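What you see is the complex with one protein chain gone and the rest in place.
We just call them A and B in the order they show up, numbering each chain from 1.
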Amino acid sequence: MSAHDVVITGIGLVSSLGEGTDAHWQKLTAADAAPTVDAERYSPYSVHPLPEIDWGLQIAKRGDQRQMETWQRLGTYTAGLALDDAGIKSDEALCATMDMVVAAGGGERDGTVDNAILEASETRNDREVLLNEKLTTELRPTLFLAQLSNLLAGNISIVHKVTGSSRTFMGEEGAGVSAVDTAAARIRSGQSTHVLVGGAFQTEHPDMLLGYELGGYLHRGPWKPVWQREGGEGGGVVSGSGAAFLVLESREHAKARGRHIYATLGPVVSDLTRRRKRDLGEAIAGLLDKTNLPANGPLLAMSGASGAHAATKAEKAALERNPQLVARAFGTLTGHMKEAQFPFAVALAALAVDRKAGYPAFDAAHEKAYGGVPRSVLATAIGYHYFEGMALVGAPD
Amino acid sequence: MSTTFEKVAKIIADTSEIDIDTITPESHTIDDLGIDSLDFLDIVFAIDKEFGIKVPLEKWTQDVNDGKASTDDYFLMKNLCAKIDGLVAAKAAA
Partner (left out) sequence: MAKYNDHLGRPIVAVTGIGVVTSLGVGKADNWAALTSGRSGIHKITRFPIEHLNTTIAGTVDFLPSSNKGASALTFELAERSGREAIEESGLDVENFGGPLFLASPPVELDWHDRFALYHDGKDGSATDRLFTVARNLPTLDIFETSQFGSIAARLADEFGTRGLPITLSTACASGATAIQLGVEAIRRGECDRALSIGADGSATAEALIRFSLLSALSTQNDVPEKASKPFSKDRDGFVLAEGSAALVLESLESAVARGATVLGILQGCGEKADDFHRTRSKPDGSPAIGAVKAALADAGLAEDGIDYVNAHGTSTPENDKMEHMSLSTVFGERMRTTPISSNKSMIGHTLSAAGAIEAAFSLLTMREGVIPPTINYDNADPAIELDVVPNKKREAQVSTVLSNSFGFGGQNTCLVMAREPV
């Protein structure tokens, strides 16, 4: 135990399961936990949609809301939940000195304009001129800002007044892994005392789904739990809208504020495995070795498994090869949330440690029971296409 | 049927936090109403769409910067509406 240990003092969560840590805990520990899935809107694809959110609860000014589309609102809102949870939101001095690392993709394109351009191109040879014509007149000028990757962090600064250093990482699940890794490393080295870290992903837009389907990654047909996607039509991923933000602090800083600590965050181990050259299962086993798993007892593993056939199969095998591990693929209930996936895994791990109980199997056919009090919980995110990361979350004492 | 003024005032009120009752023909959109620069771009976009015109905002701004016109000439509500009417008429005549 040291003063510079990284501890988690605030958690903000939004997903198809609802908002906040309590709502998620209730839903995820319910005996009959079932996902909320919309199979109609983007048929033949299913998504886990966002519930109705009162954005005004965290984004007070209508003008601020208007400058964002759903993705940035989701992230800004969830960041607010985390800041509230950590008791930092109303503390100007703490916000002004708070560092931030955000894992971000990009914002929503104007589908109406895009489709009008595509349809018009049926009867025009001069596509590039057509593009100029339409884009200069049909796009709302400030839409660009709602799309810019670093503007999620920008909005968090403007709305919540978090104005220390600000970094935005891009790169699907890897961005979430690196964001948490970097935030923790800054604290451990004494460079930061408190950091806001997390990500948001809004899947309910054709382009967001296209991002997966250009690689053939989306699952089609009836919904199945994550560990059962193999052999199904399509590529295995069912995506979900969601966001997870964490407030990380040095132990010393949290104690000085007298703040409740959910859990400690151990070092993040990560890699970019060349999946065509190296067996992913072996690579995951290698990461598990580096993670310094506790010697005894069953260990809960909050797995961000995506459902993508190859990656999920490799992860399943690697986790099973280690009999100590009891996996929980939370994507079964939330969908795959890309940049938010790893922060979400860490958050769920921290909740289990804090509430001194595990989660029931999300898929009884493929997940073992867990009845103990978790002193440590593993969080993993194995990218559907590339990037891998994991970390151990532990009891604070 | 609403007048140009009513339409523009509604666009402004919808786009920014400004209360429609505070917008009068004598209001200066920038100095009195304090419309944010980004909101202003979206307002002009909405005006273009509503009236089927293209407000030459950059030219107007340049004229003001060069001293060829005052901000009142373009950005006082009644003058702005008159300019919009002018652009609509010019388009119809073309």
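Keep this in mind: a contact is a pair of C-beta atoms (placed from the backbone, for glycine too) under 8 Å apart; a residue touches a chain by one contact, two chains touch by 3 or more.
Quantities reported herein were computed from a predicted structural model and do not represent experimental measurements.
The chain omitted from view is touched by exactly one of A:A185, A:L293, A:A310 or A:A357, namely A:A185.
Against the chain not displayed here, subunit A makes contact via residues 67, 100, 104-106, 109, 111, 114-115, 118-119, 121, 126-129, 131-133, 135-136, 139, 141-142, 144-145, 147-151, 153-155, 157-158, 161-172, 174-175, 177-178, 181-182, 185-186, 189, 191, 206-207, 209-211, 213-216, 218, 234, 270-272, 274, 385-389. Subunit B residues in contact with the hidden partner, per the touch definition given at the top, are 36-38, 41, 45, 57-58, 61-62.
Methods note: only the chains that are shown with their structure count from here on.
Computed from the mean C-alpha positions, the centre of subunit A lies at a distance of 43 Å from the centre of subunit B.
Touching subunit B in their complex are the following residues of subunit A: 61-63, 66-67, 137, 140-142, 145. Those residues of subunit B that touch subunit A in the complex are listed here as 15-17, 36, 38-39, 41-42, 44-45, 48, 54.
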